[in-house]
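Left out: one protein chain. Kept in place: all the others.
Here is subunit A:
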Amino acid sequence: MQHSSLLLQLSPSSGEPIYRQLIEQIKRMIASGQLNAGDYLPSVRQLAVELEVNPMTISKAYGFLESHGDVSRIRGKGMMIAELAHEENVAARLQKLSPLAEILVQQCQQLGLNKQQTLEWLTHKLEKELK
C-alpha cells in the first residue's frame, strides 16, 4: 500500500543534515514495525511538498536507504520497504539506541548522577510511556 503520509518530523534548525534526519527516522519506523515489508514510501514529490524540503534532499535519503538494502526501487511504483529490513531482532533494534545511550551516559557523568539514581528515574520514565 502507498503511504499517504508518514509522521516524519524535521528540525531544520538542527545541525544534523535533513537527509540524515530522514534516513534515521525511516529506519526507526522500519525497525519498530510502523513500516512493513511491501509498504511503499511516499513519492519524492509528495514528501518534498509535505515537508517543504528540496526534492533532491528526499532523493538523497531514499538513495541512501536503497543502497543499504532498507528499501528497493520498484519501477513505476516507487520505493518499497525491503523484505529483510523488518526481520531485525531485538538486539539489532537495541543496537540502534546505542548513540543515544552514549549521550545519556556522558550527560549523567556531567551532571554527577550515579547509576542507581539514573536507573530509578529511567525506570519511572519508561513505566509511564512503554508497555
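Keep in mind that, in the parts below, contacts are C-beta pairs under 8 Å (C-beta built on N, C-alpha and C of every residue); 3 or more make two chains touch, one makes a residue touch a chain; residues count from 1.
Here, contacts and distances are computed from a predicted model.
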### Query
Out of "Cell shape-determining protein MreC", "ATP synthase subunit b", "RNA polymerase sigma-70 factor (ECF subfamily)" or "ABC transporter ATP-binding protein", what name does the UniProt record list for the absent chain?
"ABC transporter ATP-binding protein"
## Note on the structure
Out of A:S13, A:S67 or A:S98, only one touches the absent chain, namely A:S13
#### Entry: Interface with the unshown chain - residue positions in subunit A
10, 12-20, 44-45, 48-49, 51-57, 60, 106, 109-110
